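With one protein chain held back, the other chains of the complex are shown just where they sit.
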């Protein structure tokens, strides 16, 4: 069994190089298609991250009465933290809020008129982030029931609805596009390998006439397909690695807001995707192609 | 000459059908790649339309003094209309503005408190749209020089800058992606046709040995490539036509704001793109492939 | 496998009828019963063919171009299926053979194709070795066997060349080497000397005769009148798809 595998791999290696023109054509197609797939996957991942980031921004803001009793305030905070829908609760003091406001004005280059103010017109607030942006109902109800502490609740209700609809839509579109691109890549690669194997139909026919069993013919082709996939995947990864840093810097310089840093987890997933898709499609393509000549 | 063309086309037709397996594989690749190209082109066009729409929203708003003399106001309006940078000038009366505001509140389901107002706190305004959103400088300067009429100018300066940067960026990205996709499509199609022709290398060799001139061999292949391109383009167009209406409705239902209706002009451009790319790439692919066998 | 079995030099029925009687005591390597083959385009290449070849026989298959010799051979290795009748190889009905069994049956046979059918991207050596590899012969035994058979057909010097780098005769000899290398019990050769000069032709024939004497059955389609007439072996004549004669000790041309 092992001998057979070793032997088949050796024949696959020979086959790859002796039909170098076709192998390289197939590999080149593989590379381009994997790049396309990886590109879409990155965009999809980035989109998801961005959407998550936007959704995280969705929160319920409770303006607090300046004279709210500290213990009641504390209790409200604790209750909120205990609610299953709530992701985080942050207390922002009115001084903090004013500082933030000034910083923002400055960043925008606008004149800071807040210096002329006698008192700080901004309230203390509680910023409540939700685990699921759609679950704001209970939180708002609860806050509305605390008039001593809370002066006003701004659930940004409509905004929430809109954002959720938009992000869900974009997510769906992203997944659909990714699936379509995936199918395209699948078809193109299988088709390319089919054409490459077609040019060797005569070879397969002769092997059969000389008494080669189906497995004997098939396995070298399958390993050859795997080689095409593996080579293609490796080169794709190299290209991605080379392109990654400048692209990331460029993106980062632009979308300062979005956390488009790719962590090691993303890199691992991407590597798995590219190598898996490459080898998988290579094998599938070879299998399908050879099968059509063996079945007759 | 004409005989030669007719003869070559006949041989191309024969060649297409006698190598139907390869021709159909090449055509299938062609279709998928053209769909990809068309998809990106549509996205790019839609993006451009969207960006244009956003840029059109950028305007300079001049709040007017309630007691501005009518003749001076008229003169300001006339001068603005005469400025080359200005696309349009709209006078919005304070009553109109209040109505709009109320309508907006109602649409958002918010409580309308404006009923309790004694007077209308909103000013009359002039909304000035610019041809090029970056050219707001002169307009703002002029308005600032009319203190009797204009109480405050809101050029949304920063917003303008930001919007322009974002739209320019997205436009650039769109074009770059379109070019990359275009190159991918080019390569994949040429490569596929190369593989298809490769399987017929022996045929080309025999033709040469029997005394066929290069042109005699080449033209049928080129017409065959054109056929692959044309068939592919036609099927692509059919697919696009079938998909267009539901997709458009879906998009429209969602992005109510964006004018994503495709006019006949867009349809014409798309048809030209698909047919041109299909036939062009088919011919190019055949030319390149056959050339490599004729050059030796 | 019993290549060296003592069934070697067999006595054949000596009548010159259309169909030698089947002596049940002998094992039949090949048997065609009422076989007809009509190609999908409607051409009837074989009609009512009855033919039996006992083990150890040496049979020349002769007949004009287009008589159906190659078609008959294609039936024997199940490259084509008979449209009527039975084709038995080693007692197995090829028409009923499941697809998966076909390679095993083909490996029993050494076949020289009229158009050689060499693997275009393998060298002479690799082409010949291939016939051993498909049988699962261990690598260390392949080398010596291939070298030996290449020396037998006079191609030792060309071992590393690709088929496209060979002369016509060298290609033909590669095909012959591949058919012999795995010591098959049955050798089917379709016009194996068409591109060989008379000297090498005779050497190849002598080689086949020697192999036949060791017990291997040989069926050879040929136009080489000189060889057929000189050897006086069994001659099966095909014409227009029909067996028109089956003589032991016959000449190439009919002698009546």
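Order of writing sets the chain letters: A, B and C. Residues in each chain are counted from 1.
The rule is simple: a residue touches a chain if its C-beta (ideal position, glycine included) is under 8 Å from a C-beta of that chain, and two chains touch if they have at least 3 such contacts.
Quick caveat: nothing in here was measured; it's all calculated off a predicted structure.
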| item | value |
| --- | --- |
| Chains still shown that are in contact with the chain withheld from the display | B, C |
| Candidates C:94, C:196 or C:236 - the one touching the absent chain | C:196 |
| Listed residues C:78, C:108, C:173 or C:233, member touching the removed chain | C:173 |
| Those residues of chain B which, in the complete complex, touch the missing chain | 7, 15, 18-19, 202-203, 206-214, 216 |
| Chain C residues touching the omitted chain (full complex) | 39, 41, 43, 62-66, 69-71, 114-115, 158, 161, 165, 167-170, 173, 190-191, 194-201, 223, 225-226, 252 |
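Following the convention adopted for this analysis, only the chains that are shown with their structure count from here on.
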| item | value |
| --- | --- |
| Central subunit by CA centre of mass proxy | A |
| Separation of mean Cα positions, chain B and chain A [Å, integer] | 26 |
| Residues within chain B bordering two or more other chains | none |
